[in-house]
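Left out: one protein chain. Kept in place: all the others.
Note that the chains are named A and B in the order they appear, and that numbering of residues resets to 1 at the start of each chain.
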Amino acid sequence: MNDKAVPPCQAACPIHTDVRGYVSAIAKGDVEEAIRIIRQVNPFPSSCGRICTRLCEKACRRAQIDEPISIRELKRFASDQTLGLKLIEIPENSYEEKIAVIGSGPAGLTAAHDLALLGYRVTVFDSQHVLGGMLSQGIPDYRLPKDLVKKEVDNILALGVEAKTGLSLGQDFTLEELLKDYQAVFIAVGSQKSLLPKYNGVELNGVIAAVEFLKQVSRGHKPRLGKNIAVIGGGHTAIDAARTSVRLGASDVTIVYRRTVDEIPAGPEEVEHAEKEGIKIIYLAAPVEFSGNEKVQSVRFIKMQLGDLDKSGRRRPVPIENSEFEITADTVILAIGYMPDAEVLKESGLNISRSGTVLVKDYTGITNIHDVFAAGDVVSGPQSVIEAIASGRRVAEALHHYFRTMPDKEEKNFMALKELDDGIVKLINKSERQKMPALKVEERITNFDEVDLGYSKDQAVMEAQRCLNCGAGAVVADNCAACLNCVRICPYGIPFPGKEIAEIDISQCQACGICASECPASAIILQLEAKENNRAELEKAVDIAREETPEILIIGFYCRYGSPIGPPFDEDEVCWLGKFCTGRMDEHQFIYPFELEVDGVVIHMCKNDECRFRDGNQWSKSHIKSAKKILNEIGIGADRLDIISEEDFHNFRNKLHALGINPLRTGKKVKT
Amino acid sequence: MGFREALDSGKFLITAEIGPVKGTEIDGLLEDADLIKGKVDAINVTDLQSSVMRLGSMAVCHLLIDRGIDPVFQMTCRDRNRLALQSDLLSAWVLGIRNVLALTGDHPTLGDHPDAMPVFDLDSVSLLRVISRLNEGFDMTGNQLKGAPAFFPGAVVNPGADNEAALDMQIIKMEKKIEAGAKFFQTQGIYDLDLFEKFIKRAEGFKTQVLGGIILLKSAGMARFMNKNVAGVFVPEHFIKEMEETKDKVKTSIKIAAELIKGMKHLCQGVHIMAIGWEKRVPMVLEEAGL
Partner (left out) sequence: MIVAELKPFKEIENMLRDYKKVMVLGCGTCVTVCMSGGERQVELLASALRMAGRLERNEIIAGEKTILRQCDPEFIDQIKDEASNYDAILSMACGAGVQGVAERLAGIHILPAMNTTFIGVSDGQGTWIEACAACGDCILDRTGGICPVARCAKSLINGPCGGSKGGLCEVSKNNPCVWQQIYARLGKLNLINLLKGMSQPKTRPVHPRKLVNPKNAFG
C-alpha cells in the first residue's frame, strides 16, 4: 500500500510543494493559509503562478476524470491576493559564515533566500543591474510583469541579502578573490548563451538570437524588425519572441518548428495565445539557409517527418528530400537552444562538460574547487524556473549541512499515489475547469500588458474545489473494531476487510468522510478534517457569534461544494460554518452546538442529485434524524434542529423564536 | 357412537368447533354445543385460541362429555412444558377425554398477553409422540405409568400453503405427524376445491383420515380480511362477490359452505366446520349439504 505516498502533484513538483494543502485552503477561502503553504518552499509564488511549467498539473489525477486542476492559476490567485501580506520574519544572523552567490536568477536568489533564513550572511553578484535573471529579463511583461518579479526579489533582499550588481565573474572579480572574503561561493549564472546553427547566412544582419532580443526589449528598447518575422524554435522563448514581435508592430510573424504540435515544448496554451494573436506556426520544418544581401531577406526550409525515437524519447525529425520551400523574412529570430558561457567558467578553473555545463559531484553542487558550489541551469543546461528554484534549495541546504558539519541529508523520496482505478473514476462527477479570463486580442497586441487576468475569488474557490484531495482521505486507526461498517457504506466501495482491521486504500479514497462519521469506534480519521479541528472551529465560531448576536443564536452548516461562494443565504441570526459535504457530519456535530448553548442549528444541504459524494445527502438526513431524536429525549427539543432551504428559514426562525432560547441558558443572563 | 367409532365405521365425518369464553359464563357455550349435538361426530374445543387468555379446553371438554358429546381436546405447545403437557394429558384422560388434537399453537404476541413466555418446549410432532408413548404406558423419558391412557390423537395440516416450499413442508410434516401417531387430520379452511384436490392427491399414500376445514363466511369483509391475514386461507373472488351482492348473508354463507362440503365428499373422509360465532347455524349448513 502507498502509505507514505504523496499526491502526484506534490511528487511531481521539483520542490514538492504541498499543492493539495494550498488548494484545499483556497477551496475554503483561506488564501492566507494557502500562501503560507506555498511560501514555505517557494520564494517566487507570483512568478511561478504565471510561468511555471507546472509538472504538477501534468501529474494531476483529476485529468483521469476531466481536466487537471489549474494549480498554477490557483498559486497565482493566492499570491495576487496576498501581495501586501508579511509572511516571513527577518531572520537573525546566527552564523558567521559569509556566502557569495553569483547570479541572481531563481536558483541563486532561492539559495540566497534559504541561506538568509537559516542565518547566514549572503551577497548576490550579478552582471546585470537588474536582479532576477531570466525572470526579469527573459520573459516578456505580458506574461510576467516586471514589477511582480521586483517585489519578489525585494522580499528576498529584505531578509538581509546584499546585492552587488553590474559585476561579472572573470571581468570584475575572480573566484579566488571572492574566496578570500566569503567562506563559500555558489555559482548560479544560468545558461543564457544562445546556440546558433551553422547554416549559410546565419551571420547576416537581421538574424538575431531570441534571448538577446527579449533582453533588449525588457530593457525598454524597441528594435526595428520589419514586417515579416520568422521565429525558429518551439520553446517558450520562441513563442515569447514571436508574440513580442507582434507587439512591436510586425504584421507577419511565423514560427517554424521542426516537430509537431504534440511535441512543442511551449505547450498548447501558449500556442493558442500566439495563434489568436495572428502568429502562423509551421510544423515539421527546419531551416537550411538564410539568404539576403548583407541583411537577411528570406529563409529556405526543408520539410521534416518524424522518425525513430531519439535519446530524449521524442521522435526524431528527419528531412524529406526535395521538399524545400522559402519564406520571406525581414528578421529571423533564433530560439533553438542555450548553453552556459563556458569560457568564463573554464578560466575560473572549474571542470566543464562538453556541453559547457559545470561538472558537480551531485545535488549538493560541490565542484572541483574547494568551497565553490554550482547549480541551476549552469549545471543542468536550460531548465524551467521551478527546477532552478529546486536546485537553489538543495544547494542552500547542502551548504548549511556543510558548514554545520551535519551529514548529508538523504534525498527524501516523494512517491506518488498510484492512479485512480477505472471503477472509481466512473463514480466521480465531472466538473469543468475554470477558464482563465484574458485580455481580448485587440486589447493586447499593441502593448505589453499582462494577458491573463487571473481568477476571480469565486472562480478560484470553485477551481480549488475540483481538487480530489488525493491522499487526504480516511485512515484507519488501531482501535478499529473491524465492524466493517465502512466496507458496507463507502459510496465508492474502497474500504475492504483486512486481516485484523478494515483497510482503506488511501490512493483511491475520495475523502468524503462518510465512513469516519459512521465509524462506531471513532477509529477512522479523515486527514482533511480532523475531529478536534471541527470541534475547535465550532467552539470558536460560537464564541465569536455570541459576542455580536442578538437574542437567538443559530448555527448554520452548509455544504461548500453546494455553495462554493459562501453561505447559501444571509441571515443576521445565523452563524454559518461551511463543510465539505454535510454527509460527513456525525450526530454529535449536530447536538454539540446545543451543549455550547446555541439556540438552533440549521443545515442547508445540496439537492439530492447534486451531492459531490453520491450519498452525502442521505447520510446527512440520517444523522440529523438521529440527532433530533436525542434532542427530543434530553428535553432540548427536536424542533431546534432542522434541514432547511432559504424559503423554509423564515418558518424555522419563527418556530425557534416561539420556543425561545436554549433551555440550557435559562436562568443565565440573556441579552435582550 | 363416539368419534373414533364413527371414523372406523367409514362414514363421512362431521366435526364442529367451539371456543371457550373469557370468564366463567358458560351458558351460551353449552347452548351452542347442545344445538349441534347429534348432528356432528365430535366437537373440538380450542385451547386459548389466538393466544387469548380464556377458559381452558380441558374443563369445557369435560362439560361436553357430561352432556353426551364426544369432544376433541385441542392441546397446544404454547403454554406448557413437557411436564405440564404430559400431566394434563393424564388429567384429561381421567376426566373422560379420548380425542386429542395436537397443535403447535399461536405465538403469545398475537394474543392479549403478548409478554407471556412462549414455551414451545415440544412441538406438535413431538407432542404426538408423547401421546403415543403415554398410550404405550410410558412417559417421555421412559418411566412406566401406573395405568395408561388410550387417546385417539389427531393433528392439523394447512393444505393452502401459499407457495410450493411451504406446501412441501406441510406434506413432510404431515408425514412426520403420522409417523408420530396422528390418526386423523383437520385442515385449515378450504375455499378452492381444485387446490384441495391436488393436496389430497399428494397425501393419498399416507392412508390417513382427512377432515376438510370449512369456515363460515360472514361477510365479504371477513373474506378479504382472511385473504390478507390468515395463512393458508384464500377465498376466491366469486365467493366474495356473492357475499357482497346478496341480500341475505346468512343464506348465501350457508349455500357456499354446503357447496364446498358437497365438493369435498368424494375427496376426503369428512369435514370440520369452524363457525366462529355462528355455531347455531351449523345444523342448517349440514341440512343444505344433505348430511
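To be clear about the criterion, contacts are C-beta pairs under 8 Å (C-beta built on N, C-alpha and C of every residue); 3 or more make two chains touch, one makes a residue touch a chain.
Worth saying up front: this structure is predicted, and the values here are computed from it rather than measured.
*Asks:* One chain is left out of this view; which of B:Lys11, B:Lys176 or B:Lys265 touches it in the full complex?
*Replies:* Reading the full complex, the residue touching the unseen chain is B:Lys176.
*Asks:* Determine which one of A:Ala63, A:Ile525 or A:Leu664 touches the chain that has been left out.
*Replies:* Spelled out, the listed residue whose C-beta touches the missing chain is A:Leu664.
*Asks:* Which residue from B:Pro71, B:Gly232 or B:Gly270 sits in contact with the chain not drawn here?
*Replies:* If we include the chain that is not displayed, B:Gly232 is the one touching it.
*Asks:* Of A:Val19, A:Ile302 or A:Ile591, which sits in contact with the chain we cannot see?
*Replies:* Reading the full complex, the residue touching the unseen chain is A:Ile591.
*Asks:* Of B:Leu122, B:Val210 or B:Val271, which sits in contact with the chain we cannot see?
*Replies:* B:Leu122
*Asks:* Tell me which stretches of chain A touch the chain missing from the display.
*Replies:* Missing-chain contacts on chain A: residues 479, 481-485, 488-489, 519-523, 586-588, 591-592, 594-595, 630, 633-636, 663-664.
*Asks:* Identify the residues of chain B touching the omitted chain, counting contacts across the whole complex.
*Replies:* 77-78, 82, 104-107, 109-110, 118, 120-126, 129, 140, 156-158, 161-163, 165-166, 168-170, 172-173, 175-176, 179-180, 188, 229-232
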